[in-house]
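Coming up: chain A.
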Amino acid sequence: MLSSQQKQLLNNKLQTLLENSEEITAALVTTVDGHLCAMHQRKDYPLDRLATMGSSLMSLGDTITAELKMGSCRNIISENESGIVTFMHINNSLVLITITLQKNALGLLLAHSRKAAEEMAKSL
Partner candidate 1 sequence: MKEIKLVFTGSMGAGKTTAISALSEIPVINTDVNATDEVIARKATTTVALDYGEMTLPDGQKLRLYGTPGQERFAYMWKILMQGALGLIILVDNAGENPLGDLEIYLNHFREDIEKTTAVIGVTRMDLSKKPNLAAYNDFLRKKNLQLPVFSVDVRRKQNVVLMVQTLVAMLEY
Partner candidate 2 sequence: MQYILSTYALEKSDRLFMKSMIEMANKKFGLQWRLDDANGQVTVVDMDTQEGRTFWETNRAQKTLIAYAEKDTYQATFFLEKPLKVQLVTQLLKKLADQINPISISPIIPQIAPVSPPPISNGIAGYKPEKYLVGLLKKIIADGKPYTLQLAGTPALHVVPEDQMCYTVDMDLSEPNPVQKVWFKSTANHFSKQPIDLSKLNLIRDDFTSYDISAFLWLSTLQSSNGVLLAGHSLTNPIRLKEYPNFSILPYDPFHLQMAAFMLKNTASIPRISANIRQPMPTVINFYNACAVLDLVNIEKTAKETPEATKTISLEKKGLLQNIFQRLMR
């Protein structure tokens, strides 16, 4: 379980992520079992449900990667008609989910998200 200080720290990191990257519409951190820990967004998405679904998807990603013996799952990308969602591990207990509405911003989304995830892992 995260302390309130740790949750605040994650919130701050998400805020910085959105400030540094205009393309990112929303970002959240969820536990691997689907509890929302921190979020920041420019829209009004129901992020509680997304946190739970994200944990299912990340777990499936891990299961598939293990089945194929491809090391650890770095990220899962959902490319859609009107945007992209990425899912990646921060550490063994937390998952970062980021959303962009720009269809061509995959590289940028991944790069910013990866950097944020690494920083969060270090600071926790």
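Please note the rule applied: contacts are C-beta pairs under 8 Å (C-beta built on N, C-alpha and C of every residue); 3 or more make two chains touch, one makes a residue touch a chain; residues count from 1.
Selection criteria: all candidates are chains of the complex that A comes from, given by their letters.
Remember, it's a predicted structure, so these values are computed and weren't measured experimentally.
Asker: Please find, within this complex, the candidate from 1 or 2 that touches chain A.
Answerer: The single touching candidate among 1 or 2 is 1.
Asker: Name, in rising order, each residue of chain A that touches candidate 1 in their complex.
Answerer: The touching residues are 1, 31-35, 49, 52-53, 55-57, 59-60, 62-63, 67, 92-93.
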